[in-house]
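Entry: subunit A
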Amino acid sequence: MPMVEVAGKSFEVDEEGYLTNLNDWNQDIAEYLAKEEKVEMTENHWDVVNFLREYYDEYQIAPAVRVLTKAVAKKLGPEKGNNKYLYELFPYGPAKQACKIAGLPKPTGCI
Partner candidate 1 sequence: MSDMMDDMEEGGEGVVKKFMFVNRKAPHGTIYALEGLEVALISAAFDQDVSMVFVDDGVYELIKGVNTKGIEVKDFSKTYRALEGYDIEKLYVEKASMDARGLTQDDLIVDVIALDSAEMANLMAEQDVVISY
Partner candidate 2 sequence: MLHIVNKSATERNSLESALRLATKGSAVLLIEDAVYAATQGSVAAAKVQTAMADLQIYALGPDLDARGMSARVLDGVKVVDYGGFVDLVTEHNCCQSWL
């Protein structure tokens, strides 16, 4: 497995760049993974990333994008829980990119 070095520590990622061990995750790694995805993290990005980590903690899966959108709407309001908003934050797919930055595995039920 490839290793990456962030803030003097090395971490294992898979061949697609997803963090191998969920518990390795921290803010520095999130910033690094975001950079790899060419995403500049703002407060709005963090809201989604933190939401995903909470979702994973509760259900032990990364949600499909449809499920994510619905759940974000419920938690953060309809102006954030819609495809347009989430794709603006994460242009290459909110579930895929945001999950990666959140240190989660690839979404279940995302095809």
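Everything that follows uses one rule, which is that a contact is a pair of C-beta atoms (placed from the backbone, for glycine too) under 8 Å apart; a residue touches a chain by one contact, two chains touch by 3 or more; residues count from 1.
Candidates were picked such that all candidates are chains of the complex that A comes from, given by their letters.
Nothing here was measured: the structure is a model prediction, and the numbers come from that model.
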Single touching candidate for subunit A, where 1 or 2 all sit in one complex:
1
Can you name the residues of subunit A that touch candidate 1 in the complex?
58-61, 63-64, 66-67, 70-71, 108-111
